[in-house]
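As structure tokens, the structure follows; a few thoughts come after it.
Missing here is one protein chain; the remaining ones are kept as they sit in the complex.
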Amino acid sequence: MSSEVATATTQGHTHRDDAGTKLGMWLFLFTELILFGGLFIIYAVYRFSHGAEFELAANELDRLVGTVNTIILLTSSLTVAMSITAIQEGKKNLTLLLVGMTVVLAFAFLLNKYFEWDHKIVAGIYPGSPDLINKPQGVILYFGLYYVMTGLHALHVIIGMVVLVVMMFFVKNGTIHKGSFVRLEAGALYWHLVDIIWIFLFPLFYLLH
Amino acid sequence: MDQHEHSQEHGEGTHIVSYARYIMIWIGLVMLTGTTVALSGMDLGRWIILTALTIASIKTTLVLSIFMHLKFEDKMYRYFVLIAGSTFLIFISLTFFDYAFR
Partner (left out) sequence: MAIAAAAHGAPEPDFYHAPSKHKGIFAWILSTDHKRIGILYLFSLLTFFLIAATLGVLMRLEMLTPGKTIIEPQTYNTFFTLHGIMMIFLFIIPGLPAVFGNFMMPIMIGAKDVFFPRLNLLSWWLFLAGGLLALVSVFLPGGATDTGWTFYVPYSIRTSTNVIPALMAAFILGFSSILTGLNFVTTIHRMRAPGMTWFRMPLFVWSLYATAWVQILATPIIGITLLLVAIERWFGVGIFDPSLGGDPILYQHLFWIYSHPAVYIMILPGLGVVSEILPVFARRTIFGYKFIAYSSLAIAFVGSLVWAHHMFTVGMSNTGMFVFSFLTFLVSIPSAIKVFNWIATLYKGSIALEVPLLFILSFIVQFCIGGFTGLMLGALAVNIHVTDTYFVVGHFHYVMFGGTGFGLFAALHYWFPKMTGKMFKKKPAVVSWFMVTIGFNVLYFTMFILGYQGMPRRYYDYLPQFQTLHVIATVGSWILYSGILVMFVNLLISLRKGEKAGANPWGGETLEWTVPSPPPLENFDVVPTVTTGPYDYSKYEAVQEAK
């Protein structure tokens, strides 16, 4: 590994170095992974100590909503991955279409999430609510984590959407093109990370029983 | 010469994945999602968490290797992902040296 990198740097750095940019992006993704990792550690510990109550609480969540959202995110990951191929082939309009679809799917995901949260809040299940306070402690912990983890994930979805919209502008004005698309790649990598986190959140919150 | 080497260096990054391959992976991901939902309906007892996490890991591997092009990148990236992943696994398993033995 060292020798390959060493020869690469002999090119000097007046060149654009896409591989370096991508390396930076991957390192950033690791920090995101560990950020959620902290939450997963908390989840693991509380599920270990309050297993039965977690299962009880999970009954409140609609498995169908979760499944639909999973499919939506997987599909959005597909479209953004395909957009890389499209830009590599120099198909500008197809790229725009695919990234645009990703953004629309992200929005659908958020809409779904909004209704799900709304449903819960109307039912009196939200942090600090009188209904929740009187439930067993494992249930309080479960919903605490549910709101924090899906909330933080939704925040990442929103950030990802903004990033992808900016990328669409770059594609449109020609900043991103067949010969230079590392930014779109970086945006896509971020989007896939958002997807991966959901891949774990989904079974841990929706599929307990 | 200079330019040639340069483009070679980034050759791995410019690997073009076909649309069909992406769609195949997507179908795989959706099917795995179906499997994990179906399995959760069965009474697997304590294995439920294990099967769910195994399937999630397989899905993640698919996303990482194809969608995120890890398969076509320099090996170094795979090591790095491994380092980051094992860091998390070490954190969580060492924490359980406390909780599992309370």
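Going by the order they are written in, the chains are A and B; count residues from 1 in each one.
Just so we're on the same page, a residue touches a chain if its C-beta (ideal position, glycine included) is under 8 Å from a C-beta of that chain, and two chains touch if they have at least 3 such contacts.
Quantities reported herein were computed from a predicted structural model and do not represent experimental measurements.
Taking every chain of the complex into account, the omitted one touches A, B. For the chain missing from the display, the contacting residue among A:23, A:68 or A:154 is A:23, taking the whole complex into account. Mapped onto subunit A, the footprint of the missing chain covers residues 2-3, 5-6, 8-10, 12-13, 17, 19-20, 23-24, 27-28, 30-39, 41-42, 45-46, 49-50, 127-128, 133, 136-138, 140-141, 143-145, 147-148.
Counting over the whole complex, subunit B has residues 83-84, 87, 90-91, 94-95, 97-102 touching the chain that is not drawn.
The definition used in the following text is that only the chains that are shown with their structure count from here on.
Put simply, the C-alpha centre of subunit A and that of subunit B have 14 angstrom between them. Of all residues in subunit A, only 1, 4-5, 8, 11, 15, 18-19, 22-23, 26-27, 30, 33-34, 37, 40-41, 44-45, 47-49, 63, 67, 70-71, 74-75, 77-78, 81-82, 84-85, 88-89, 182, 185, 188-189, 192, 195-196, 199-200, 202-204, 207-209 touch subunit B in the complex they form.
Of all the residues in subunit B, the ones that touch subunit A in their complex are 2, 5-6, 9-10, 13-14, 16-19, 22-23, 25-26, 29-30, 33, 36-37, 40, 48-49, 52-53, 55-56, 59-60, 63-64, 66-69, 73-77, 79-81, 84-85, 87-88, 91-92, 95-96, 99-100.
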